[in-house]
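The complex is shown incomplete by one protein chain, all other protein chains being positioned as in the whole.
Per-chain residue numbering starts at 1, and chain names A and B are given in the order in which the chains are listed.
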């Protein structure tokens, strides 16, 4: 096991995870809001924000899918050591991490109408993340918000499935935003 | 001028101090030790371990002491403690066939390999208060025999070999964990048994009794009731083999039930199963009866609408920690809800009166 694998976790897990979760929760509760995260240093090129999100949300109880471009032994070892999340195919995943192109969007669990919560949450690494572009409306948004989404039609289709559907967490550097299925994208 | 009641903090502190004083009781009477409770109140300790889902006689005894003998309160203390403990892993399934039996009785066969062993039972005691115990509780000489060696075969096995009883092959899947996942219905039998083994003894007894009296009657024979110690083993991945990490006492009850056959099953005997921590035979027998009643769907029996057949009813109401908490919470202030009801009832009465007056 390489030194790199052991490094980069939370220094004080209960406190670091508490701060990180509050930021992620704020992002999920207020779609379009960009928060800043710190506390984890995953192996490059994985962003700090994605690393923090994985450490905060994933553990042995959450099967994880890695996009092909992000799936390498070094990153797997890091996940295994710090989260213990088992690696699975897209259909079985509770969480997924990857760049937009690397994630098979049709392959993830959408939840059932009785249990819409049994769906995947996708952590998507983006080259940029700003409050510009697509218009967001819905729960958590006072009037409207803007977010630089990688696609529009896909998110419209996803919202149309409500209450089923995927939830998205976008990361870029140390910044993070979220787009739950409840958000209407225009 | 009215001043709002304050002082919740002081009231709580004082209540706690008073409670501690009451717990100790008369200082002229020697204090109970945890070891005394563990050794001399063993059946109370067993119940606390079973329904607290934690096999630790010393902690159970401590909880009984702290709870002033209120067993549900003691079970609550154990549950709250248990939930903070880290999980190192899961043990292998225990082998009750290899149990060192202190007690083993069958109501279906007069004798069987391994024999009948009465063990330390109340069964044939005359329930007369023993006033000697008030003065002197020392036990007399007890006859001893050489311990039985080797596995004691399950009596069910004899029926199994004749294909007279519905088979129960070993499953491959890891059963879900009631304490780590939210209860989901319909529940598997494994999940139901998990809930029943830590269910309130009184609730389980009442449910079982109701099946005997005709609410989803399914006459049960106790094929075997055994109590004794079994080894707990754990697989250590680093070693590549399993090691024994300790020994626990269990009560196991297997019942044989009449079954006329159904649309889907031929006539054969069916099973009920109870397995509980410690020497807890009333609970284990009750559990087996309730287990059998809950199996109506898989055996293609009719749902008679009996409480013991209703999985939701049984599983949602069998846990005494959930039940007692919610029951007792009605002691908490409900000023706000009550006030809103008060206003509503006044308004409804006012409206009704006005309607009546208008009609007159």
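Before moving on, here are some points about what is shown:
Quick note on the criterion: a residue touches a chain if its C-beta (ideal position, glycine included) is under 8 Å from a C-beta of that chain, and two chains touch if they have at least 3 such contacts.
To be clear about the criterion, contacts and distances are computed from a predicted model.
When the unshown chain is looked up in UniProt, the name that turns up among "Sarcosine oxidase subunit delta", "Alpha-D-ribose 1-methylphosphonate 5-phosphate C-P lyase", "3-oxoacid CoA-transferase subunit B" or "Electron transfer flavoprotein subunit beta" is "Alpha-D-ribose 1-methylphosphonate 5-phosphate C-P lyase". Touching the missing chain, out of A:116, A:133, A:150 or A:173, is residue A:116.
In the complete assembly, the contact with the undisplayed chain comes from B:347, out of B:24, B:219 or B:347. Contact with the omitted chain, checked across A:59, A:77 or A:174, is made by A:59. Within the complete assembly, residues 2, 4, 6-9, 11-12, 76, 79-80, 82-84, 86, 179-186, 312, 316, 321-322, 324-329, 332-337, 339-344, 347-348, 351-352, 355 of chain B touch the chain that is not shown. Residues of chain A that touch the chain left out of view are 13-15, 17-19, 21-22, 24-26, 28-30, 56-59, 61-62, 94, 112-117, 121, 138-142, 162-163, 167, 180-182.
Assume only the chains that are shown with their structure count from here on.
If you average the Cα atoms of chain A and of chain B, the two centres end up 42 Å apart.
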